[in-house]
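What follows is a single structure, and I will ask about it in a moment.
With one protein chain withheld, the remaining protein chains of the complex are depicted in position.
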Amino acid sequence: MSDPELGDVFGPSGDGDDPELVQLLTPEGERREHPDYAADLDDEAIAGLYRDLVLTRRIDTEATALQRQGELGIWASLLGQEAAQIGSGRAMLPQDFAFPTYREHGVAWCRGVDPLYLLGLFRGVDQGGWDPRETGFGLYTIVIGAQTLHATGYAMGLQRDGVVGSGDESRDAGVIAYFGDGATSQGDVNEAFIWASVFNAPVVFFCQNNQWAISEPIERQTRIPLYQRALGFGFPGVRVDGNDVLACYAVTQAALRRAREGSGPTFVEAYTYRMGAHTTSDDPTRYRLNDELDRWKAKDPIARVKAYLHTTTAADDQFFEGVEQEADELATHVREGCLGMPDPHVLDIFDQVYAEQTPELAEQKEQYAAYLSSFEGAH
Amino acid sequence: MSDPELGDVFGPSGDGDDPELVQLLTPEGERREHPDYAADLDDEAIAGLYRDLVLTRRIDTEATALQRQGELGIWASLLGQEAAQIGSGRAMLPQDFAFPTYREHGVAWCRGVDPLYLLGLFRGVDQGGWDPRETGFGLYTIVIGAQTLHATGYAMGLQRDGVVGSGDESRDAGVIAYFGDGATSQGDVNEAFIWASVFNAPVVFFCQNNQWAISEPIERQTRIPLYQRALGFGFPGVRVDGNDVLACYAVTQAALRRAREGSGPTFVEAYTYRMGAHTTSDDPTRYRLNDELDRWKAKDPIARVKAYLHTTTAADDQFFEGVEQEADELATHVREGCLGMPDPHVLDIFDQVYAEQTPELAEQKEQYAAYLSSFEGAH
Amino acid sequence: MAQITMAKALTNGLRAAMEADPTVLIMGEDVGKLGGVFRVTDGLQKDFGEERVIDTPLAESGILGTAVGLAMRGYRPVCEIQFDGFVYPAYDQIVSQVAKLHFRSQGKLPMPIVVRIPFGGGIGAVEHHSESPEAQFAHTAGLKVVAVANPVDAYWMIQQAVASDDPVVFFEPKRRYWEKAELDESVEPVPLHSSRVVREGNDVTVLTYGPMVKTALEAAIAASEEGRSLEVIDLRTLSPLDMGPVAASVRKTGHVVVVHEAVVNLGMGAEIAARISESCFYSLEAPVLRVGGFDTPYPPSRVEEEYLPDLDRVLDAVDRSLAF
Partner (left out) sequence: MAQITMAKALTNGLRAAMEADPTVLIMGEDVGKLGGVFRVTDGLQKDFGEERVIDTPLAESGILGTAVGLAMRGYRPVCEIQFDGFVYPAYDQIVSQVAKLHFRSQGKLPMPIVVRIPFGGGIGAVEHHSESPEAQFAHTAGLKVVAVANPVDAYWMIQQAVASDDPVVFFEPKRRYWEKAELDESVEPVPLHSSRVVREGNDVTVLTYGPMVKTALEAAIAASEEGRSLEVIDLRTLSPLDMGPVAASVRKTGHVVVVHEAVVNLGMGAEIAARISESCFYSLEAPVLRVGGFDTPYPPSRVEEEYLPDLDRVLDAVDRSLAF
């Protein structure tokens, strides 16, 4: 047994020219080749991704502003992580299913979830109003890591439904479990790895390593690169430039294909950065330095796509203006929708606990309704 | 991303001539060299290990018999796992600390715990009467995996006490966490790996892969060799022939040294076999075949040491007879001690809940005592 | 009619549920070839295959967490927890996910999951094998909780629990697994969430469930020899509680004793006592008395007989109630 040299195992710094990091588009907007991965996207499709990125960021900006104005209780910004989310989200087929954390606004966008639903949750109107079955997008999960087991179970359900490895590409389906770098320390996440490995479940573990879990840097969760975690469980792990939408798309697509074909799980580490605060309640100046932020600003996920598109014919000024205008309209939709959102009624919560209401709870509702109406006379 | 060939990663069959499996003594009793490991034991010391093995097995046989006769509620036999336990247990220094499961009777032996304490637990007299601090041997832990976190925390305590990597070999200490193959699936165990790795804690994770978790074969817990789990967490993993006491000793000693020196955790997979039932309540004929058992019988951990000792001058017939006699005496001690063990008194349990008794509980005790004594007149 | 044990009644009930609905799955540790450590799933893997009877990795959070995903995909997982004391690693998934997903999704994601838990003491086991954690689940909104006391109920209630679109924590009294009764399948079962008078009487109402129903009935027989008439109610459902038969009985007797193995402090008896005094304040001639575990961890098995409520302790409480 030789002592491990930590330097040996700690791996890449995450810079784009590190061979371990899959990158197809440099921060400067230049395309790169990779031996194993290529994005099957023409420039028009890339322009589409650009639009997704911009619109997603706009939702985020608007929501942050609404929170500042007291319209949301809290907001978890995805700033800086748009490429990881749009790239992976667009790699999904309609029959696939995503299990998000609380920050996957870009994936929600790809799944056709109206952003107002996301705002509703952070406003405190409900806990996620969209239909997971219709959208193939699970409810936001706040307990760190819990959804990775749900994803694995769902993937086991796909196996039992015969829609894994059937050879019918229009039916075969896979699952993506989203989670953060911090989440990799939770028992549940590691149990999900074991389950997925043992049952060869069609699930992609998509970890957005944004370098921070609230105030804790990645070193508090691991001493080797996270994608190598998969080695311990017997399935492939890959680190992708999480700010490169093309690479995220290509890597996720390959992993999802593998899943749908019945070749089992894959761990994807999207190496990215949380540009904002953990949530609007957080104050990152207490624990991290500005120059780290500046270094990552230079790797912005949107700027590089824009730079690339400028070198193509797929996008002209009119295109960029059109996207801006769409973003403005979306922002209006988000703002007005948020302000106009009706409050829930307390009596409704009694009906949402069980599929089959209990007499106890029905009685509580009745009594509380009577109590509430006793005030009405008073006004 | 290339598809993983399961054949590539599944690794060795566990046969002695597999290069991945550290072996220093073959089933036939021949010594082997290993590039990384050597047991610093002369033949006399090996004779001592032989004695440990035999006595441990005798405790086990006697306890099983006592259970059959109704004297114990249940017994978890270590049959077949003696070498893993004696080898690792004898590699410990007095200042080290072991965190066992419910099956580490051999380690208990090495730590000087009177076997009667083990029987007391399985008889239902108490939940482990020995003193963990005096013996450096924690209480048996039945909730699978929980003790691996305790071990890691204890190891963090050693770091804070300045007895890790201080250079003073008489003080520097390490910890062993024992657990089974099934336990590797528990969240807690994986969290322990993360903690130990992140804090570089002086802990040896000693997994006795006895191929079964009650009725479930190892394939239900992993699809790669267990020792490779460590790769995913950034510390070394090694697979040792768990039926070879010399190899278990050497590998554990090296791992403990590393721990004490401040070089962090090691995962040791002792590849062995549960020769008996899971416990006396179990019926393995329901789920496994006899020829597997037969194959492992040929690898018996005691027979090979005996065969080796016959080739040396360290052990003559008198020695072997002496060990047998000691074993008989030990069996008598165990049997008589068990039969003579006083039952606990129910009123005592009230005093064992808290360090500082609560008035509530004191009152409950008083009332119950009064209630009990109300029957005394009746007899 | 043939006599059947509770364990076997559960097996038959599960088998019937699996035959009736192909989405019913069984998952847990050792539930396959071994048929579970109590043999409740005996033979089911052989007949329904490994896809429907799943030997899982050894991790309870994983069992419940994957069950959630399977339920989202339209399956009805029946999860076996090997022993009461091993449900805690799954506690988070149960209380924060299983219990809450229907609510979180406003009904879009029902959670038809059954969590089977062999519970209670009296079998001479080592630590963690004799716990009674039912109150903690009953306190968790979003779960339904039941406890069975006899083979007939076991047969029907497990099927009703599997058919329920809500998550049901299903407690099985392991010391009663081998008790027998006649099972007439043609007799219609009562609803899952109903309590039931199992012996009529006039002097004192004894409320209990699971393993203690038998104890209470034995106490009632002993009491009747002394001329005291106990009415015994098997609560059957712990959440929601069915207080109708309870209130009727209390109005008749004015005296109540609640019996369970769990620690008295914040055990089911606390809630029942509170509710009875809310609803039957003027009928009570004595406070509701509670007989149960002391405020200690479950003790080593050599003293469990003295720790557990027994016939004498029930009768003692009856005496105290009547003497109040």
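Letters A, B and C name the chains as they come in the text, with residue numbers starting at 1 for each one.
The definition used in the following text is that a contact is a pair of C-beta atoms (placed from the backbone, for glycine too) under 8 Å apart; a residue touches a chain by one contact, two chains touch by 3 or more.
Fair warning: this is a prediction, and the values are worked out from it, not measured in the lab.
Colleague: Counting contacts across the entire complex, name the shown chains the missing chain touches.
Modeller: Hidden chain contacts in the full assembly come out as A, B, C.
Colleague: Consider the whole complex, including the chain that is not shown, and state which of B:73, B:89 or B:138 touches that chain.
Modeller: B:138
Colleague: Which of these touches the unseen chain: B:104, B:126, B:241 or B:269?
Modeller: B:126
Colleague: Considering the complete complex, identify which of C:67, C:114, C:219 or C:268 is in touch with the unshown chain.
Modeller: Touching the chain that is not displayed is residue C:268.
Colleague: With the full complex in mind, choose from A:27, A:132, A:182 or A:301 the residue touching the hidden chain.
Modeller: The missing chain is touched by A:182.
Colleague: Need a quick check: the contact residues on chain B for the chain that isn't drawn.
Modeller: Against the left-out chain, chain B lists 99, 126-129, 131-133, 138-139, 143, 146, 148-161, 187-188, 191-192, 194-195, 198, 349, 352-356, 358-361.
Colleague: Please output the residues of chain A touching the missing chain, sorted low to high.
Modeller: Looking at chain A, the ones touching the missing chain are residues 73-74, 102, 121-127, 142-144, 182-183, 185-188, 213-216, 220-221, 281-282, 286-287, 343-346, 349-350, 352-353, 358, 360-361, 364, 368, 371-372, 375.
Colleague: Identify the residues of chain C touching the omitted chain, counting contacts across the whole complex.
Modeller: 61, 85, 88-89, 91-92, 95-96, 99-100, 103-104, 127-128, 135-136, 138-139, 141-142, 239, 263, 265-271, 273-274, 277-278, 281, 284, 286-290, 294-297, 324
Here is the rule we use: only the chains that are shown with their structure count from here on.
Colleague: When the C-alpha atoms of chain B and chain C are each averaged to a single point, how far apart are the two points in Å?
Modeller: From the centre of chain B to the centre of chain C is 36 Å.
Colleague: Which whole number of Å gives the spacing of the CA centres of chain A and chain B?
Modeller: Between these chains, centre-to-centre, one finds 43 Å.
Colleague: What whole-Å value do you get for the distance between chain A and chain C if each is reduced to the mean of its CA atoms?
Modeller: Taking the mean C-alpha position of each chain, the two centres sit 41 Å apart.
Colleague: Could you tell me which residues belong to chain B and also touch two or more other chains?
Modeller: 185-188, 220-221, in rising order.
Colleague: Two or more other chains touching the same residue: where does that happen in chain C?
Modeller: In chain C, 56-57, 59, 61-62, 89 touch at least two other chains.
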